[in-house]
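Taken from a larger complex, these chains appear in their original positions, while the remainder are omitted.
Order as written gives the chain letters A, B and C; numbering starts at 1 within each chain.
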Amino acid sequence: MDIATIVGLVAGVGLVTITVLMGGDARIFWNVPSIVLVLGGTMAATLLNYPLKDVLSVLNTVKNAIIHKETSPEQLIEKLVGFATVARREGILALESHAGEASDEFLEKSVQLAIDGTAPELIKDILTTEIAFMEDRHTLGQSVLTAMGTYSPAFGMIGTLIGLVKMLASIEDPSGIGAGMAVALLTTLYGALFANVLFLPAAGKLRVRTSGELLSKEVIIEGILSIQSGDNPRVVEQKLKAFVSPVIRERISIGRK
Amino acid sequence: MDIATIVGLVAGVGLVTITVLMGGDARIFWNVPSIVLVLGGTMAATLLNYPLKDVLSVLNTVKNAIIHKETSPEQLIEKLVGFATVARREGILALESHAGEASDEFLEKSVQLAIDGTAPELIKDILTTEIAFMEDRHTLGQSVLTAMGTYSPAFGMIGTLIGLVKMLASIEDPSGIGAGMAVALLTTLYGALFANVLFLPAAGKLRVRTSGELLSKEVIIEGILSIQSGDNPRVVEQKLKAFVSPVIRERISIGRK
Amino acid sequence: MDIATIVGLVAGVGLVTITVLMGGDARIFWNVPSIVLVLGGTMAATLLNYPLKDVLSVLNTVKNAIIHKETSPEQLIEKLVGFATVARREGILALESHAGEASDEFLEKSVQLAIDGTAPELIKDILTTEIAFMEDRHTLGQSVLTAMGTYSPAFGMIGTLIGLVKMLASIEDPSGIGAGMAVALLTTLYGALFANVLFLPAAGKLRVRTSGELLSKEVIIEGILSIQSGDNPRVVEQKLKAFVSPVIRERISIGRK
C-alpha cells in the first residue's frame, strides 16, 4: 500500500473523528440505521446498475490497485537492464533463477515466456492482450466506483428526507425538533463522507493507477523483447529510457563500471 | 432475471421500507397524490420529449434486458464448439435438431440461416444489421431512462414547492406547520427514490447489457461463419477464445477427450 | 401533432393543476408578476445570448416539429414503391398527378424535380443541401431551448431571492412571514415548471425529431433517384428497406399480388 493512501485514509478519518469528538457527546454521530441505509442503498442501486460479478470484481481490482506496491519505472528499468546483463553473460536460461526476484507478477510471467523460447510475436500478443483486459477491469472499476460516489449522497439525502418527514409529522413537543433534525442530517453526512473519503478518491486512484501500470507493463514488454533478441544491456537501457521523463532518466543508476 | 437485479431491488426497497417503518407511524409516507404527481409528471415530460412508440418500446427493452437471462460467454463458446463438432461429424443439417437447444433467439436464428445454406456474406449482413438495430434500441432506452431520472427529482421539487406554498399561505395555526411540511417534503423524497432506485440504475444496467450482448452476438456470428465454412471444432474454439479474457478462457471446458 | 405531445402536455399541465387545486385556495398560485419575471427574464437572457432572428426561428422550428405529422417510414416506403409502379407503367411524367398526394412537402419537391428531368447529381445535391440546413435549424433550436431551460430556473431563483429580501426586510408582523414566503417561492416553482414541462422536453423532442426526419428524407432521396433511373418497383423496395429495422420491414405491405 503506498504511503499516500495510508496518510490520506488516516488523515481523512482522523480529522473527521476529531471534529466529531471535539467538545461534546460523540455518540450522537453513531447511528447504525443511517449507516445501513446509506451503504445498503448505495450497494442496492449499484447492484441494479451492474451485474453481480462486476461489482464483486471491483473490490478485487481496488484491493490490488491499493495494496499492490507499484514498482517505480526507474527500479523496473534497472532490474530489466540487470536481466539483460545476466542474459548476455550467461544466456537467457540463466534468468530462470532470477525470475523469482521479480516482485511483479507480470514481469515474472514475461521472463518465463522468454525463457520458454516463445516466439517474440506471440509474447507480444499474449502480454498485450493481458494489458487490454487489465485496462477493461480498471475502467469498469472506475465506472462502478463513480456510480457509488453518485448514489451515496443521493441515499444520504433520501435518509434525511425520511427523517425530516417523520420528525415533522409528529411535532407535539417542539423541544424534540433539534434532536430529530440532528438524526435526520446524519444520513446526509454519511453520504457525503462515504462519497468523498471512499468512493470518489478510490475511483480517482484507479484512474491514476491505470496509466502508471500501463507504462510499467509497456516497459516490461519492450524490455523482455529486447533481451530475448539478444540486445546489448546498453541498448536495452536506451530503449527503455525513452519511456520515462528526463528527470527520471537521471535517477536511473545502472550498476555498471 | 440476474441475481444482482433481484438482490438490488429487494435490498433497495427493503432498506427504505424498514427505515420508514422504524419507530413511528408509517402511513404518513403513503401519499397517493404525491406519487401520482411525481410519476405522472415524469411520464408527461418524457412523452413531450420522446414519441409515444419510443417510450413504449423502452418498457419492452428494459424488460428484455432484465428478465432475459444472459448466456455467459463461456457457455456460449462451449455450445458453439459443440455445434461445430456435430456439424463436422454429421453434416451441418444435423444442427436442425440442436437449434432448439439454443436458449438464445439470436443463436437459433443464426443456426437456421446456416442450415438454410444462406451465403456467408448474407448471413453476416443480416446478423450485423440486427446487432446495429439492437444497439439503437438500447441507446434509445438509455436516453429515455436518463431523461426520466432527470425529470423525476424535478417533479419531486415541483411538488414540494406546491406543498410549501399551500402550507405557508395558510398558516393560522403554527402547530400545523410540521405536518404540512412533512407532506410537502414527500414528493421530493419520491422523486429521489424513483430516480435512484429505478430510472438511473435501469439506464446503467441497459448500458452494461449492451456491451455484454454485443460481445455475445459477435461471438455467435464468428462461430456460425466458422462452422459453416467447415472449420475443425478446435479452430472454432481458437477463434472464439480470442473474444474473451484469459481468465474466462481457462474456465471453458470443452467436452472433448 | 403526435399523440404523445398532446398526452404529455395535458397530463403535465393537468397533474400540476389538480395538485394545486386540491384542498385549498388555488388563487395564491396565480401571480402575474412572478410569471412575467420568469418568462420575461428567460426571454431577455435568451435574446442577449442569441440574435433576434434565431430566437424567432426557433418558435417556427418547434411549431413545425410538433404540429407537422411525421410520415412513418413504412408509409413512406409504401408510397415510394407505389410511385415506382406508376412511373414504371405510365412513365415518370405520370407522377405529376400523384405528386399532390404526397403529404410531405419534401417528397413533393423531390417528385417535381424528377418530373422536370433534373439531372440525378443535381437532385441529390439540392436535396442534400436542404437536409443540411434542416439539421442546422434543429441544432440551433435545441441550443436555444436548452438555454431557456437553464435560464428559466435561474430567474425563478432570482425572483424568490427578491421576494425573500423584501419579506425579511420588513418583518414587523411575524404572522405575515408565511404569506410572504409563499409568494417568494412561487417564482422558483414557475421556473421549474417552465423548464421541465416546456423548454427541456421541447429541446429533447427537437433532437428526436431531427434523426426521424433525417431518416425519412434520406429514404426519399434514395427512392426518387431509384425511380428516376427506371428501377423496377421491387428493386426500389429492396433499396429502401435497407434503411429500416427488420421489425418495420415486416410491417410494410406493398399493394402487389
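Assorted remarks:
Please note the rule applied: a residue touches a chain if its C-beta (ideal position, glycine included) is under 8 Å from a C-beta of that chain, and two chains touch if they have at least 3 such contacts.
Because the structure is predicted, anything quoted here is derived from the model rather than measured.
Of the identical chains in this model, 3 are shown in place, and the full complex in the file is built from 5 copies.
Just so we're on the same page, only the chains that are shown with their structure count from here on.
Note on connectivity: the fewest steps through touching chains from subunit A to subunit C is 2. Where subunit B touches subunit C, under half of the residue numbers in use are shared by the two copies, so each contributes mostly different positions.
With each centre defined as the average position of its C-alpha atoms, the distance from subunit A to subunit C rounds to 46 Å. Centre to centre, using the average C-alpha position, subunit B and subunit C are separated by 28 Å. Taken residue by residue, subunit B touches two or more other chains at no position, since every residue touches fewer. Contact residues of subunit B toward subunit C in the complex are 33, 36-37, 40-41, 43-52, 54-55, 129-130, 133, 136, 147, 151, 154-155, 157-159, 161-162, 164-171. On the side of subunit B, the complex with subunit A involves touching residues 2-5, 7-9, 11-12, 15-16, 18-20, 22-25, 28-29, 175, 177-179, 181-182, 185-186, 188-189, 192-193, 195-197, 200-202, 204-205, 208, 212, 245-247.
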